[in-house]
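All protein chains but one are shown at their positions in the complex.
Entry: chain A
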């Protein structure tokens, strides 16, 4: 596991990305976790400006980007200071000595140079003057010193590629393509990359190199994908499989904007992206499009959901299909925009006025966003309801290999619009609130359909006719009908992962904690401690078998990156004494800490 850390201007994300691609091309399984500053350009060389990229690759299937790196590449004192506490004793530390001058050291509060005192004695430290060597290697290119120095991240990548025997052709090709308009910069980067590689080869200080064999994954064709890209692709696929045009009405917000960026590239699939004046207009346009027979989608993060709540309520009342994507981040308020959290579950569940039930779907990993998006669209279209999709920052920006699905195997999502009058009293009228007896969905009668003219809106509707009604019994009935519709949504049963079948402790999770929980479960099982794991994709409604599953175990524990929101829902609904383990640091759980937590619970039950 490797972490690249440097100033946010040092190109750390690009370096990490390329190494990831190299690992993927080699057939290693991998998971990544970028961590960048909230400020676009925080002051150079300072702690807030540190950007890092962690990559976990191995010859077995990986569930998490990993807790602690084996190798830390620190491009400056700030990067060292921010990341050294995560490097375990004996870990490899590669530092760019060129940046360790007095000014930079003082900036981050180092009284003495850590490379000169013995504070790094526990690690295998490799001091490399990356900038100097890079500038030297590029001397003949005629490039200015400043430009040459900027290629030092490629030097670092080259060095790491040598250490881990990574194939290099892909990176060289990538650099030439990326800088195709500036061939001299492209060659400079390639040269710097090679310089790093040769440096490793010829320097004695790197005595050991590591060879990681390709991982054992299911057969098929893979690519690497981030959560936001997979989510966007899921929407493109849902548009194709439903035959509906997609209208994304949205407003830029971290960490959801990449969904807009991605979808705006795919207009050839009949996708319209509308960057609205605010969050409210974004969802308004999406709902207007749904009313007209398109698939309306809006994407945002927690603060945006707060603004969209009233329109979600209107979608509940008008019973129109609508997909609302919440890429969760640290809250409340503006909170931690670039950090991850799972604290919008109760907002998604209850954050509207009145009894306003909305189905909730949550992906558990970057590639799972594709399936989750398609599933959310299935629910929206089948049940004529807004659906909330809860992703989070870790999933959105993290990446992993994705077994590319066969397009012929994707589900059919086609829908039928209403074309005929349907009044049950023989009047020959069209009633917009006559329900399908199985799904309780109302007909989707789009403007332009002759004879079906009708009016909908946010006021309470009379059952069947859909006229305005203030009648007490009717309101009671409609509130219950809307709830029953959502409660009755078909979702697959929860699948319990319990290899030995004798676990007494169940760990329940949802969303991006799938990786760390799964990894922790494996670790404790290796220690001979059985544990069962259930990971929920559907949070409203819950799978039908969930109550049975929960009641089968002596102890149920729910780790969450919030203060126990799922635990609260499970306790309320199933009267099960769910234990909560919570952490809200804006960072994913570490498998190591969850391993300890699970081991303690299992031992407690066994005693």
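As a working rule, contacts are C-beta pairs under 8 Å (C-beta built on N, C-alpha and C of every residue); 3 or more make two chains touch, one makes a residue touch a chain; residues count from 1.
In the analysis below, contacts and distances are computed from a predicted model.
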Absent chain [UniProt protein name; select from "2-oxoglutarate ferredoxin oxidoreductase subunit beta", "Xylose transport system permease protein XylH", "Nickel transporter" or "Glycerol kinase"]: "2-oxoglutarate ferredoxin oxidoreductase subunit beta"
Option touching the unshown chain, where A:457, A:488 or A:606 are the choices: A:457
Residue of A:70, A:122, A:172 or A:310 touching the missing chain in the full complex: A:310
Contact partner of the left-out chain, one of A:8, A:21, A:189 or A:242: A:21
Listed residues A:448, A:472, A:501 or A:528, member touching the removed chain: A:448
Touching residues (missing chain, whole complex) on chain A: 21, 24-25, 27, 170, 217-225, 233, 236-237, 240, 245, 247, 249, 266-272, 274, 276-278, 280-282, 284-294, 296, 310-311, 313-314, 318, 404-405, 407, 447-459, 467-468
